[in-house]
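Missing here is one protein chain; the remaining ones are kept as they sit in the complex.
Which chain is which? They are A, B and C, in the order written, and residues in each are numbered from 1.
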Amino acid sequence: MERTLEFVNISKAFPGVQALNDVSVQVKGGRVSALMGENGAGKSTLLKILSGDYVPDGGCVRINGEEKNFTSPYQSIKASVSVIYQERQLLNAMSVMENVFIDDLHESKFGFLNKSELRRKTQEIIDSFELPVKPSDIVGHLSIAHQQMIEIMKAYRRDSDIIAFDEPTAPLTDREIAVLFRLIGKLKERGKIILYVSHRMAEIFQITDDIVVLKDGQLVTTFETSQTNEAELVKAMVGRDIGDTYAGIRRNDKIGDTLLEVKNLVTEDINNVSFTLRRGEVLGFAGLVGAGRTELMRAVFGADPVISGDILLEGKSVNFKSPKEAIDSGIALCPEDRKTQGLVLSRSIRDNISMPVLPKLSKRLFMDTKAEESLAASAISKFAIKTPTAEKLTLELSGGNQQKVILGRWTSNLMDTKILILDEPTKGIDVGAKAEIYQLIHDFASQGIGVILISSELTEVLNVSDYIIVMRSGRITGRLSRHEATEERVIELSMMD
Amino acid sequence: MDIAGIAKKFIKGKTFSLLCMLMLIIVFFWYFSPNHSFLSVTNIVIILNSMVLFILFAVAVSMLIISGEVDLSPGFIGTAAGATMAALLEGGTVPWFVAVIICLLMGIGFGLINAVLVNKFRIQSFIATLAVGTFLARGFSFIVSGGRAIPVRDPVISWLGTARIGDVVPVTVLISLAIILVYGTILSKTKFGRGVYLCGGNREAARLAGLNPKKLSYLLFANSGMLGALAGILFVARIRSGNLDGTNAFSFPAVTAVIFGGISFGGGSGKMLGCFLGLLIINAFNNGLTIMRVSPFWQDVASGLLLLLALTLDYISTRRANRASIPKSARRLKQEG
Amino acid sequence: MKKVVALLIAAAMAFSVIACASDAPGDAAPPVEEAQPSVNNGAGTITVDVSEGANSIGFFLDDVDPQSRRTYDVVWSFMRPMPLMQNIGDALVELEDILNVNIIHYNADGDIDALIQNIEIFAAQGVDGFIIVIDPTASERIKEVLDNTGIPYIAMLNSVRDENGRAIVPGVGLDGYQAGRIKTQWLYDNYRTYWGEIDTARLGLLNFNFSPNVDFNDRYLGALSMFQELFPGNTNIFSADGVAGRLDEQTGFDLASAILATNPDVEHWFIPACLEHYAQGAARAVESLGMQDRVLITTTGSDILSAAWDSGYDGAAWVSCIGIHALQYAAPALCALVALMNGTATPDTLWSGLRAPGDLYTFFYVELEIVTRDTYQDFFNRIRAEAGLG
Partner (left out) sequence: MLIVGVILIVLGVPALIVGLATLLTVGNYSLSVSLVIFGVIALGLGVLSVLSNRRENIRRAIRKVVGKKEFTLIVVLAVIVYIFWMINHNYITLFNVRNIFNAAFVMGTLAIGGACLLIGGKIDLSAGSTGMMAGVIIAMLLGMGIHWITALIITLVFGAVTGLINAFFVNGMNFVPFISTLAVSSVYGGLARVMTNAQNIPISSQEHPVFLALGSTNIGVFPLPFFITIILLIVYGVILSSTKFGRRVYMVGGNSTAARLAGINPKKITTLLFVNNGVLASLAGILMAARMHSGSPSAILGSDLDGYTAAILGGVAFVGGSGSMLGVFIGIVLLSSFQNGLVVTGLGAYYRVIASGLLLIAALILDYFRENSRIRALRKARHDS
């Protein structure tokens, strides 16, 4: 009987954003189906629904015609579905064999672990994965690439009917990628359903049979891999009527002198990067996840230690030991992960906005609460943050509003920000709020602030920035002005070794 | 915000439930105590007097708990400071204020040891402070006093310990109330206080927003050591000798009072007023038990149950708050995490 | 479900409060009628010493018939819950009917500051008298607080002395230094019956101590001084200070076993333990090392040993102890306090005949008698008889 997996009218919303909007996809066994689309297109939400992490608001998942709704990851594993996420869930202090057979430890009589059996079976899988690793090695001591292979082995060992890969090859070397593809081939022959999510065009065309393209939470189209080409795929992925979201931006055209110059910067994750930022310029940084863009900005911001190279702010060489020093010299960073690095969720909007300017707000001994309240009020009105009072906990805000609170913090009246670094500012935000943020970026630029925009959304970087730098594994692989930059060129540069 | 809004928020808040519990205890013991002596002026002063040392320890520990750490060493540091004080004053050569300064510096020293263990060596704060307290500080107090309780006869210190303003309110009570008032305002009104809440809520976000959680942690541990030493000095002033059991057993009740007062573990929230009310409830309760001539063994049982009740109330209120705001899936992770 | 638990705990607490309020000795709950005009303690011209009639353990009745006056409220207050303190409390309760008093128990569980607070609390409650263990580490302050209350009090166990060593509070207790000396003396007089003649050069002294406690320290010094007098030049002296551990058997066991096992050249051992818990630990250590025939243990206090003897213990090492029946403390203290409360005696006239030269008031020293397995029963019976409990 042919295996089928159907997503029927799936929709899922989070506060402020419609992640999936009535998506129906059908995938047949014995084929590798790719899920393509920009960040925030809804790919990972779809996988999380398959794995039982999220429960869909509407629609259902049908496996081999049978309707299944998973309320916990364990249920989906039991229904022979394995999803391999990017953030690995491994037991670092335990051995390879225990990790691979984590939910199915072989028991001999009265509960004892049948170690020899376990070791034999693990060795079998290791051989098929061609890994230079022994079953009793401690996972924590292995390289990231090997750890990723062990995560994949876990799914392979379960012999699930449906296996989904989410960006599996990011940390792998070419040799391991080749091994992985051979295994996927074997799984295909055994009629398994395989979902494959990746940004790497080369891989898509190498192993997938058909491609499902998602955009802004909706199904765009599906292709037979053999029938399509890269250009057509990219156009489908990003072919948004660019007109409305970006055309409407009142751009800043007064670009002044050099504001920030970074020369031969080397840190643990960056090797020898140099770039300049001019006053009023929006400098876009494109690249895949893990290209080192966040690490670069954290180094400039003084959050991570710099090994060598120097940073010139308005011509003067600076060496920030802590974020506080960077902030005092006018640099602001909106971190990539709003919840864990951006906001103090248990405190109010007012607290989060006034955080960096507390010294300026305290008269003699005490905090000037009136000044603080007016500061918060002006930020709330400037960014149209939807909230009844400034006392509302940031915990209770939508993604878009949370991002605005952070923007409000760095551009409040008491901050004389010279450089504003935005790391994935529109991640997980609905399209409407995105347009507002793009306009704000250019308003900041027109006030003479140098803006650095890091984004994995191709169209956003291309259309919002004045100048684009493309990075891959810690190095700059290309510099394009707005006019000469095209999606294909940027994708190519972001995948080039 | 209109009055009704403020009132509604106040009712739901922690302070209101503490006030209710306090009233409950006062009425209960007022009724049962022989000739209603529970509310007599002398008894109220006695209750405040019994809270003096606890207030100092609670203030020291509460700031650390808000900032996400915990400190079980102030009690032991107090004993060490008291013993050092008595040893310094024994000869009569060292003036009292020099001795006080030395003891406070010593308290800060122990606090900094705690800070280094927690920040530099990533040791969990409760086992690090327990080790520094039960061994280093206690060992130090034996060594400095040669194992005997040195009597203190310095006039100023004995005055400090026994003098009563208007022959009713002891000086030490005024000192302790002043300290909780000062630290309460620091916590709620100054930027340092705001920093404690912010670093307690999310240490990395605070760092990326220009605060310095590491410096704050060092400051708070040093302050906790200093307040512990100050409590030790007041203890010695009151009993006029460097007793070697001293304030060792005070760390646990101080943490109890802080949690009772609504300062949640893992930092981020809770006020000093709540901490004061928590202390008032516990001490009034113990005082009441003594007046009703309850055997002290039962008091041990009751104080253990009191803490469990505090934890239960904290659990119920956090659950109610959670249900209101966080989407279900995030809450499921938070609870299991 | 969780709300149910909160209610459960609250109920448990309320129950524990009410349960203990009811079973606390003496009817605590009913409000006591207005306190009488303050008892005339020692005013005026009392010269005759009512305590002259005290029998050998110090029990006496002043000429006021106890049943003719109201029941006095007496607080028995001490620092740490030790077996001796508990027994003294029970002994005081036994004397309640004879002397028509109501005993209120209080222990500060090691917190000296609370001890002082609670003197004030009880004073405010209008109690009539205190029998209190005045911890030597804070004796000045405690005495001052007691004097402020104006309520008569008797010191128990620890004597209270001013700078030049004069006893300044009437009390009943044990001379720690003397107890230490008597124990070593007894070992010296009786070791031959257990061991016969031995090479005294190869005799060792294992001397327990808990230095922060003044009373235990006195017992340690007494035992040491007597041993040095009896065996001049003998250097096999090992002190075992339990301060690094606790006041429990395990600490006694660890210290004794370490010292006994690592000094093989010492053949015989005297162990005049300052504290019963350490003696019991040492006894177990000796048994585990199989050295019962080479070690003699004695201690101050007979609560644990007498209970062990009652249940049939006949160990060869732990052979004797200073017999202490709680009545030896309770009887003289309560009688003296009753006399003070009745106004028939003043702190100055109590036991004036037994006053040590130079002392302001008499500290009544309990007679110290070493008892063994076969003499402890009739010792206790004698004490009970003398306390009028037959």
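Just so it is clear, a contact is a pair of C-beta atoms (placed from the backbone, for glycine too) under 8 Å apart; a residue touches a chain by one contact, two chains touch by 3 or more.
Here the structure is a predicted model, which means the values were calculated and not measured.
Here is the thing to keep in mind: the chain we left out touches A, B, C in the whole complex. Interface note for the absent chain: among C:E96, C:D248, C:E267 or C:D359, the touching residue is C:D248.
Touching the missing chain, out of A:E98, A:E167 or A:E372, is residue A:E98.
Where chain A meets the missing chain, the touching residues are 73-74, 77-78, 89-94, 98, 102-103, 105, 107, 111-113, 115, 140-145, 171, 173, 268. Residue positions on chain C in contact with the hidden chain: 2, 5, 81-83, 85-87, 90, 211, 238, 240-250, 253-255, 257-264, 277, 280-281, 284-285, 287-289, 303-304, 307-308, 310-314, in rising order.
Those residues of chain B that touch the chain absent from the view are 117, 121-124, 126-128, 130-132, 134-136, 138-140, 142-143, 147, 252, 255-256, 259, 265, 295, 297-305, 307-308, 311-312, 315, 335-337.
Please note the rule applied: only the chains that are shown with their structure count from here on.
Shared contact partners of chain B and chain C, listed by label: none present. By number of C-beta pairs in contact, the leading pair of chains is B-C. Farthest chain from chain B, judged by C-alpha centroids: A.
Between the CA-based centres of chain B and chain C the separation comes to 35 Å, rounded to the whole angstrom.
Residues 32, 34-35, 37, 40, 42-43, 46, 49-50, 53, 142, 147-149, 151, 161-162, 235, 238-245, 247-250, 287, 289-298, 300-302, 305-306, 308-309, 312-313, 315-316, 319 of chain B are the ones that touch chain C when the two sit in their complex.
Chain A makes touch with chain B in their complex at residues 14-15, 53-55, 301, 303, 322-324, 327-328, 333, 335, 340-347, 351, 354-356, 358-359, 361-362, 365-367, 389, 393, 395-396, 409. Put simply, chain B touches chain A in their complex at residues 1, 185, 189-191, 194-195, 197-198, 201-202, 204-212, 268-269, 325-327, 329.
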